[in-house]
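A single protein chain has been omitted; all remaining protein chains appear in their positions.
Letters A and B mark the chains in the order given here, with residues in each chain numbered from 1 onward.
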Amino acid sequence: MLDAVVNAFAGTRWPLGIVLYVIVGLVVLRPTGSIGSRFMTALGWPLELAQRLSGATGLPYLFLLPNMLIFGLFTFAPMFINIGFSMTDGQSINFDQRVYSGSDNYQRLLSETQIDTGGINQEDDKFKAAVADTFIFVVFQVPIMVLVALITALVLNRDIIGRGFWRSIFFYPVMLSPVVVGFLWTLILKRQGVLSLTLMDWGWIEEPIQWLTDPAWTMFWSVFVYTWAHLGFYMLILLAGLQAIPKDLYEAASMDGTSDWRILRKITLPLLTPTLMVVTVLSLVKAFQAFEELYAMNVRWISLVAYIFETSGLRGQPTAHGLGIAASASMLVAGILMLLSLLQMYVSRSKDKP
Amino acid sequence: MNLRLPLSTLALASAGLLSTHVATADELKFLCYQDANECEVLAELAEAFKTESGHTVVTETVGYDIIRDQFENQLQTDAAPDLARVTNLGGFNQYYLDMTPYVDAASWEKNYSAVLPWFRSPGGEDQGIYGWMTQLTVTGPYINVTMFDDAGVEIPADGATWDEWAVALRAVKEELGINAGLAMDRTAHRMAGPAFSYGAKFFDDAGEPILVDDGFKAFAETFVGWHEEGLMPAEGWPAGSGTQYQNAAPLFLSGDVAMHMSGSWMISNYATNIKDFEWRAVPVPCGPGGCGAMPGGSAITAFKSTKSPEAAAAFIDFLAREENAEKFAAATKNISAHQGLQQSGVDYGDTSPVVSQALSVFAANAGKAAQTTPQAYTFQGYSKNFVVYAVVPDYLTQAITGEITLDEAYTSIDADIAAKIAE
Partner (left out) sequence: MTTLWSFLTRTQGRNGQLTLTDYASYAYLLLGFLIIFVPVSWIGLNSVKSAFQLEKQDLSLLPTDYVRVGRGTVNGPDGREIFILSDLPDWVLNWPNLRTEEKALHDVPAFLDRLEDREYLVLRSHLGQVSVQARQMINDKLLPDWLIRYSSMAPGARESLDLDGVVSQLDDEESRLLLEYLGVPPYKANRLVSQVLVTAPHPDTGEIKSWSVASVTTRQEMISARAVDDPAAKVVRLPAESLVATSMIRPAWENYSDPLRGKAFGVNVDFMTCITNSVLVTVIATLLTLLINSMAAFALSKYQFRGQTFFFVVILATLMVPATITLVGVFKAIHATGLSGSIWGVIIPGAATPAGVFLLRQYMLTIPEELLEAARMDAASEWKVYWRIMLPLALPALAALGILSVIWRWNDLILPMIAVATTKEAYTIQLCLLEFRGEHLSQEHYRLAMTMVSLIPTTLVFVFLQKYITTGIANTGLK
């Protein structure tokens, strides 16, 4: 065990860099006070220096800097690489082995005839089916998720016995990996799984039903399992948001004898709006990108990310244009999502500032 | 002074000897994955190699998922190891080290002629020697003998056709009231064998891939018919969507079906796990086109980016020798790809007769396929065969569930495959 620790810290220059950074901070600022506060002050020595030298105007940029740096390298640059993939042809991930092809991949994705062979294009049907099915999933998933998360957070914020225990229970599925979630619900929902057999024992159905692939049921169970698995995440955010509402408001209202329902509508919900917006936007984005649990359960419909994943051939099995097509699809998805999120934020912008 | 010269010459000479010895002792990095104990056996063979040649082979065992998902990235960014155990034989062709200058090409051609083409690039000009197959896998069915006993149905003999087997399975299913008769893993890789048996050629006379020919259609119709009559279960192919792979082993293990169309890789799983019914590997059923089965397997290859090509090739050559190939096959309970060993047999040691007989049945399947449906071997070597494996279940499932007609499925299959391999 000790070897692992030693290995991690001896391997690269990073730990040394961090230690040096803090030492510089201690030297430059010479902070006083407890160890904790000295450490914290030392951490921010570039910002302190910048403020002393040139005032507070450039400071926001410095606060943003570390985050944007990592973003730029590891989140944003890959996005540009993605755009590059979508506009080039070839199977390699190296750009020097890819050929520029403009909007070819988008055409391969969207047009009726396949541009390389002249025959029918299967990709556009698959893509449009994936978009339509994912859209339906999102339309049901997001309101249900936000509603259930809100109710759960409200309930778990009250004075109830064993509150910590209940919170742990509702949160627990978030800690399970998608593979485990898929394993569990496959056992329950497969054709001769727990649900079918129990319902047959009770006499409610005659034949076992394939809950996950029956067209009538697949969407219901997809939404159900996805909500089950991710409820805790949004519940947690809302719980945190509920703490920002000052208690005196509640006390004043209850002294006036206001009913719980009015308190909810007039005090809680309005003040919870910024957090609700986080939850809605995140829930929308993540629902559009739902993939792992659904893939593990083999549901009938193919979600957008599942389509992208299968087409990209990144599992060591590249097809002639798969990477480009998948990249184009992901850019289109990103575009749709951007529009939806901006729309949503614009609509609730007036409630943003307290 | 006179004494010192000889001493210093001696020192220089010995330093020279030492340095040449050090210079030829390379260290090779070998990335391996295992299902059971393959990498451990390879590590032992590597020790023997070190004693013989002085080169060290460092074996790093990782999960299969890592090799499947990440290895190509490593190859493309020159972060790859010297050797690796890979399954995508044709697909990595551009990265392989051609070992022909370093090995005895004639003996390789003699012993591995059937499998060497799998590594080469398509077109026929590539005649390089690129790797050593660690094992040969073959597709073929397993049956639940206890069910046949209980139902009082006779097990069809060697050489029976798929139709005869279907009759027998129907009888078993009727008698016992089980869910279905036959289950097949959801990939065209398992379906290819029966398709060949029904006459599918998969390649036209010019060597171009064609998928939907009369033989393929004949089998596809039979296949869809089996689902519709209930001989094949609804939990199998119809329960997946798109290109998802599904293993039908749980159905066989839980007694839902009487026959599982799978392959030789399940032998050790079934031998360890199945205690409550008698399972047996049976010779692959035949059809008008022959007795088709798909061969396959993983291989150890060296890569162009290696700094020690001679040592890497020497290691692979060492493993490919008859005695070492036999040692590996016996220790890992696998079928060897060495053609000499296939003829003369492998001493599997204390393996139970059940396992050794299953192995011999599958080896015989491979032999029959080589004779009657040689397109199976060509297909395994076709670098884009994974496109076929993935596309066919997608549309056939839709045909089974009735979303599209079989004819539409045929057109879609052809169009999709053409699009995915068009350059």
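Here is the rule we go by: contacts are C-beta pairs under 8 Å (C-beta built on N, C-alpha and C of every residue); 3 or more make two chains touch, one makes a residue touch a chain.
As the structure is a prediction and not an experimental result, all values here were calculated from the model.
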Residue, one of A:I188, A:M219, A:A253 or A:I267, that touches the chain absent here: A:I188
Residue touching the undisplayed chain, where the options are A:L47, A:I115 or A:L269: A:L47
Full-complex contact with the absent chain, from A:M87, A:M277, A:I302 or A:A320: A:M277
Sites on chain A contacted by the missing partner chain, in the whole complex: 1, 3-5, 7-8, 11-12, 14, 40-41, 43-44, 47-48, 51-52, 56-57, 59-61, 63-64, 66-68, 70-71, 73-82, 85, 93, 151-152, 155, 157-177, 180, 183-188, 190, 192-194, 197, 228, 233, 236-237, 239-241, 243-248, 260, 271, 274-275, 277-278, 281-282, 285, 289, 291, 304-305, 308-309, 312, 314, 326-327, 330-331, 333-334, 337-338, 341-342, 352-354
Absent chain, residues of chain B that touch it: 31, 33-37, 40, 60-66, 69-71, 73-74, 77, 79, 81, 87, 145-147, 149-152, 176-179, 249-250, 253-256, 263, 265-266, 268-269, 271-278, 298, 335, 342-354, 356-357, 359-360, 363-364, 367
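One rule holds in what follows: only the chains that are shown with their structure count from here on.
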CA centroid of chain A to CA centroid of chain B, Å: 38
Contact footprint of chain A on chain B as seen in their complex: 67-69, 71-73, 76-77, 88, 91, 179, 234-235, 238-244, 246, 256, 384, 386-387, 390, 411-412, 414-416, 418-423
Interfacial residue positions of chain A with respect to chain B in the complex: 92-94, 108, 114, 116-117, 119-123, 190-192, 210, 212-213, 295, 298-302, 306, 310, 314-322
